[in-house]
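Here the complex is missing one protein chain, while the rest keep their positions.
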Amino acid sequence: MKTAEKEWSPKILAFLCNWCSYAGADLAGISRMQYPPNIRVVRVPCSGRVNPYFIIKALQRGWDGVLVSGCHPGDCHYISGNLVARRRFAVLKDLLEYVGIEPRRLNFSWVSAAEGEKFANVVKDVVEKVKALGSAKRLVKR
Amino acid sequence: MKWKVLEKSELPALVAKLTEEYEVFAPVKEKNIVSFERLSSENQAYLDFWNTKKPPKDVFFPQTETLFTYRIAEKDVEIVEIPAAKGKRVLFGVRPCDARSFVLLNKFFSSGEHKDVYYLEKRRNTTIFGLACTSPRSTCFCTSLGGSPFGKDGMDLLLQDINDKYLIETITEKGEELVEKFPSLKDAEKADVERAKKLSEDAETAVKSKVSVKDVSEKLDRMFEDPLWDQIYQKCLGCGICTFLCPTCCCFDILDEETVEGKRVKIWDSCQFSCFTLHGSGHNPRSSGKERMRQRIMHKFNYFVNDFSEIFCVGCGRCVQECPVNLDIREIIGAISARQAE
Amino acid sequence: MEDLENLIREIAKKLLSEKKVDLIIGYEQGTLPLHTTPCFVDKAEDVKKLVWNASCDANLSKYVVDRKEKVGVIAKGCDARLIAVCAIEKQFPRENVVIIGIPCLGVVDRKKIETKLGDREVLEAIVEDEQIKVKGEGFELVLQKNDFLCDSCLTCRHRNSPIYDVFVGKKVPEVKGANEFAEVSSLESKSAEERWKHFKEELSKCIRCYACRNVCPLCYCKMCFVDQTMPAWFGKTNDLSDTMIYHIVRAFHVAGRCVDCGACSRACPMDINLRELMKKTEKIMKERYSYEAGVSLKEVPPLGEFKMEDSQEFIK
Partner (left out) sequence: MNNPYIPNLAAIRKIIIENEAKDIKTFELVFKDPEAMKNFRYKCGQFAEISVFGAGECPIGLASSPMDEDCIQFTVKKVGVVTTALHNCEEGTVIGVRGPYGNGFPLERMEGRNVIIVGGGFAFTTLRSLTKFILHEANRDRFKDLTVIYGARNPGELVYKYDLEAWGKRDDINLNVTIDRAVPGWTGLVGFVPAVLKEVAPSSDNALAIVCGPPIMYKFTMPVINELGFRPEDVFLSFEMKMKCGIGKCGRCNIGNKFVCKDGPVFSYKEFQMMPKEY
């Protein structure tokens, strides 16, 4: 049992915007930066494309954590997609935490195409936090 | 027919003994809501209720029931059938109106070429231990629909509260089989049976709410296009309270569920939901609340009567009590029967 | 009360006979004690059916969406605010609706009375300004109305419709000093685990009858997300995960629009306190975006717009 616990590592679903964060992740890769291999990336045109259902569905399917990353405010390829998304995520996060979802499972970041290092750090941080929480149980459909 | 007496203090012991031999489902009170639950060491039967919030239909017709599971391996599929529950069950504390619903549900689920085995198997393994109704509510109208507060339809045994003790009336062989497991039960005396009879008559007169269903079905034959439907549906919200809490409503949907393994499930559905009849093409033959309300009333008071010579309503009054906008089925029936025959 | 009832009838009669509206949506006596039921009056001579008392709990704004004719609606503070929200969201042309504002001292929560009475059934009830007289088999009680009001009404901020075309009677004083978020705050102070346990227990009672959704004037979607099949986002069974998601997403959908009319909690046959969830959305909106729904006909709900300086402490 002990070893199994040691071996467990979280699965994180990451929604990365095509114009900034995805490019940032790419830069991290090209620059040979090391970060944990626990994320699976879904490339989206904009963080505004991330329907709250995506996040909830990920939790329901048993992903241990979710990361949504987009362009910095003001830098959105579609002018304001990330700003609309920001309010949406704020409310969703507050609401999910209120019903008892562990706050650290829901992660959001702004990572530009030039911020490869930030991306690597965000992933490291998210993986560490989720690892500390253990595997997801709440809202997971068995 | 046999009559036994049971001291009131002995009831918990009787129920406890039942749980040793049967899976017992009985009314359980939790946070003000009484509903039928499987008895375990963690809960206990609660008999001091008017009626349960949900009808007992879900013991045989659960809100969600897995029909079978399947495993998909590339292009191939393997179906894993769910073995029918073999365990003997007792459904304890069912009110006569709800017990009567099983008579109707049995007729329906066992009709036709293809029978609903999921309902029927569970029903067959179950002994229904009714509980007579000594103080009906103002919304009860069972006597208008062929039932009565001490009615025995659909039951194997009937427990009757005769003030200082209980009488147990065995109705069927199944009921007798159960009673035989309690050899210590004494036979009832004539006076006890007399008292039960008196209480039964009192309870019957206590059902004040009446609806006239005499020629409702015939009238409905000619009322499909009646302007009445344009009126009555207006305030209906289209929620599923009346149908989900109805002891006889049993429409369902079949879906594939996404879980670790594939599952095909049967779930409660309601004719009041707009998606109930929505075609894949987007066409909906019952596109507004009017058609949906008409379907509910027609199904209960006309279509079912044509097929089974019974009205598909037992007068339990749940839909009357729980409707958020006080849309009262008794008024609808009243309006139909008030229609002049042309 | 008598008074307001007559005033309502007069105004309804006037609006109908002057052809300002085709239909008045109000309340009439229900078939059970403590119940009224929505009523649709299209003839001036029928206005005598209209009643007004503290059991007029249905939210009539539900019946305004999708209506072609011109309607006059009897609107309590909460009803009027929801009409405003739906009007901002262009669910009907504002000019098609005459809001008949009415001062409201709160509506009765029948569940509270039932809890108080236990097994005793109310057979007759008279609802007055201060008191509710209930009678039943072998009992007669006088209840103080304020002890049996809906939770929403106890902390109501708009007992007088903030938006109206006609106002009936005199405005009543607003509730003072009530902490509308007391329940939410007390839940917030608990641990995530305790909150999870709480909501799990509460929502596991749900039977997916969708009364909470269908009674809600804001749930006017032609096809609800739970009914969608392509893709079928979430399951329709009473599986706990799916059921909780249904309620969470519904709360999310009414965030910034919900005015705490309490209709969902009242409608729930399983006595789920949905208000706990809905009220949280109100709190979020107030704290993050200083927004209160249904008090203006101009401001768009927060999730329909954004500001550069919006809070983003949760984003790295």
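Quick notes on this one:
By written order: A, B and C. Residues from 1 in each chain.
To be clear about the criterion, a contact is a pair of C-beta atoms (placed from the backbone, for glycine too) under 8 Å apart; a residue touches a chain by one contact, two chains touch by 3 or more.
Everything numeric here is computed off the predicted structure, so don't read it as measured data.
Shown chains touched by the undisplayed chain in the intact complex: B, C.
Within the full complex, the residue among B:D48, B:E113 or B:D187 touching the omitted chain is B:E113. Interface note for the absent chain: among B:E10, B:E177, B:E204 or B:D253, the touching residue is B:D253. Within the full complex, the residue among B:N163, B:S281, B:S309 or B:Q340 touching the omitted chain is B:S281. The set of chain C residues touching the chain not shown comprises 229-230, 232. Where chain B meets the omitted chain, the residues involved are 67-68, 70, 72, 75-77, 79, 81, 108-109, 111-118, 120-121, 224-225, 250-256, 258, 262, 264, 266, 269, 271, 276-281, 285-286, 291, 295, 298-299, 302-303, 306-307.
Everything below uses one rule, namely that only the chains that are shown with their structure count from here on.
Viewed as a network of touching protein chains, the structure reduces to a complete graph with every chain in contact with every other.
By number of C-beta pairs in contact, A-C leads over the other of A-C and A-B. In whole angstrom, the spacing between the mean C-alpha positions of chain A and chain C is 37.
Touching of two or more other chains is recorded for residues 258 of chain B. Among all residues of chain C, those that touch two or more other chains are 235, 239. Chain B makes touch with chain A in their complex at residues 258-260. The touching residues of chain A, counted against chain B in their complex, run 141-142.
For chain B in complex with chain C, the residues that touch the partner chain are 31-33, 48-50, 53-54, 63-64, 135, 137-139, 234-235, 237-241, 244-245, 253, 255, 257-258, 265, 267-268, 270, 273-275, 320-322, 324-328, 330-331.
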